[in-house]
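Structure below; questions to follow.
A protein chain is absent from this complex, but the other protein chains hold their places.
Moving on, here comes chain A:
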């Protein structure tokens, strides 16, 4: 009786010690994917996704509580990259994407109320009381916070204007024609 008690106690203690050490030594780190996802998001904390800032959105993405298409400023390109990173397949054909957009001020109806630049998360709007405000294009993320708050609807989103510096060739259309055999002049170069 005593022997059995001692044996089982020793066994229990020994195995418990082993498990405890193993848990300590072979600890699995929490996957840092949340931080990685947060780094991929725009970081302007605009809240359009419905989560409190980009960190909240990243946590929701990591838990699978939110779809990869959650970020309007990131657009289709970001959704694609998030889907790649998370290893999920996503149908982006339904996602309307007019490319990245930025805010613009309609100068004829801006009253200089200063509300917009107080909410801008990247300080992309400059202006003063009763002066026409202007958007710094390079700093704007197109989060639309200013559009929502503008009392005269003077702010609106426009696609980023194309300049010769940012213009790029379109993707070549690939329509091979097989009407005429072309083998005759191949191989003699």
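Assume a residue touches a chain if its C-beta (ideal position, glycine included) is under 8 Å from a C-beta of that chain, and two chains touch if they have at least 3 such contacts; residues count from 1.
Everything that follows uses one rule, which is that contacts and distances are computed from a predicted model.
Missing from the rendering is one chain, named in UniProt as "Ion-translocating oxidoreductase complex subunit C" (options: "Quaternary amine transport ATP-binding protein", "Ion-translocating oxidoreductase complex subunit C", "PTS ascorbate transporter subunit IIB" or "Imidazole glycerol phosphate synthase subunit HisF"). Interface note for the absent chain: among A:43, A:67 or A:127, the touching residue is A:43. Considering the complete assembly, chain A touches the hidden chain via residues 42-45, 77, 100, 121-124, 138-139, 141, 162-172, 174-178, 180, 182-183, 185-187, 189.
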